[in-house]
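This is the structure I have questions about; it appears just below.
Here the complex is missing a single protein chain, while all its other protein chains stay put.
Take a look at chain A:
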Amino acid sequence: MSTASIAPRHTRTRWIDLDAAGALVLALAWIAPLLFAAWAAFHTPHAAVSFDLTAPWTLENFATAWERAPWLRYVFNTVMLVTIVLAGQLVLCTLAGFAFARFAFPGRDVVFILVLLQLFILPEVLIVENYAIVSKLGLADTVFGIGLPYMASAFGIFLLRQAFKSVPKELEEAARIEGCSWAGVLWKVYVPAARPTYLAYALVSVATHWNNFLWPLVITNSVETRPLTVGLSLFGAPESGVNISVISAATLLTIAPLLVAFLIFQRQFVQAFLRAGIR
C-alpha cells in the first residue's frame, strides 16, 4: 500500500487500530455465548451462575449428560443422514446441472424456471403434506425418509449448472476427439473442473443438514432415527429437569464434531466459497 504519501501516516494507523479494536470486540461478543457455555459446562451450576472464578473445574456435567441420552446413536443417525442427503444431492444435481448447462432441448427453460421456483417453495413450509407423502411411501421414521425431500436441491442444480457452463468447450471437444462418451466427458472433464463448487456445496449441505431440526422433528419418532438436534431438544426440554451446566455440556458435545471440523477446514471452506464464485 503506497498510501502513506497521500494520507498522513498517523491518521492511517489510527484507523487501522480502531478497526482492529472494533473487529476484535465484535468477534468476542460473537463467540461470548459459546465461551459462557464452555464455562458453565465445566463448573457446577452454582459456580456457573455466580461467576466464581476460583471455583474448581469439573467434568461431572459431561458425565451426567453422556449417560442421560444415547448420544452416540444420535451422532450415528446424523452422520448417516448427512451422508445420504449429500450422496443423493451430488448425483441428482450433477445430472440435472449437466443437462441444463450442455444440452439444448425443448422445455429446458420452463423446467429451469420451475427449479428456480423451488428455491422459494421451502420444504420446511410443506411439512404437513411432506409428512403425508413420506408416510405413504412407508418411509416415516427412517433416516432415508428424513433425507429424501432434500435430495433434488435447486440450489445444488443451480450452482453446478453455473460451474459447468464456465468450463471451456475446447476441453470437452478434446475429450470427445479422444473418444469419450457423454458420461466420460461429464466424469473426466466437467466434474473435476467443478471441484471447488462441489466442495463449497458439500460443506454447506453437511452443515445445513447436521443442523436441521423442524422436519426431522416431525418425521422421526424413535431413538433409532432421531438426529442430534432433535435429541438435544428433547434433552434440554424443561420437563427433563436438567440444569444449565448439564445442558451446556450436552450442547458442547453435540456441536463439537462440526465445530472441530470447521476449525480444521476453515481455510478450505472460505477458499472453496471464493473459488466457486457463490455470491
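The criterion applied here is as follows: a residue touches a chain if its C-beta (ideal position, glycine included) is under 8 Å from a C-beta of that chain, and two chains touch if they have at least 3 such contacts; residues count from 1.
As a convention for this text, contacts and distances are computed from a predicted model.
*Asks:* Choose one: "histidine kinase", "Chemotaxis protein CheA", "Carbohydrate ABC transporter membrane protein 1 (CUT1 family)" or "Putative solute symporter protein". The correct choice is the protein name in UniProt for the chain not shown.
*Replies:* Matching the unshown chain against "histidine kinase", "Chemotaxis protein CheA", "Carbohydrate ABC transporter membrane protein 1 (CUT1 family)" or "Putative solute symporter protein" yields "Carbohydrate ABC transporter membrane protein 1 (CUT1 family)".
*Asks:* Which listed residue, A:Ile121, A:Ala174 or A:Val223, touches the chain dropped from view?
*Replies:* Of all options in A:Ile121, A:Ala174 or A:Val223, contact with the hidden chain holds for A:Ile121.
*Asks:* Identify the residue among A:Thr197, A:Thr225 or A:Thr254 that touches the chain left out of the display.
*Replies:* Of these options, the touching residue for the absent chain is A:Thr254.
*Asks:* Extract the touching residues of chain A with respect to the undisplayed chain.
*Replies:* On the chain A side, contact with the omitted chain comes from 2-3, 6-7, 15-16, 19-20, 22-24, 26-28, 30-34, 36-37, 40, 49, 51, 91-93, 95-96, 98-100, 103-108, 111, 113-130, 132-133, 148-149, 151-152, 154, 157-158, 162, 182, 207, 210-214, 217-218, 228-229, 232-233, 236, 244, 247-248, 250-251, 254-255, 258-259, 262-263, 266, 270, 273-274, 277-279.
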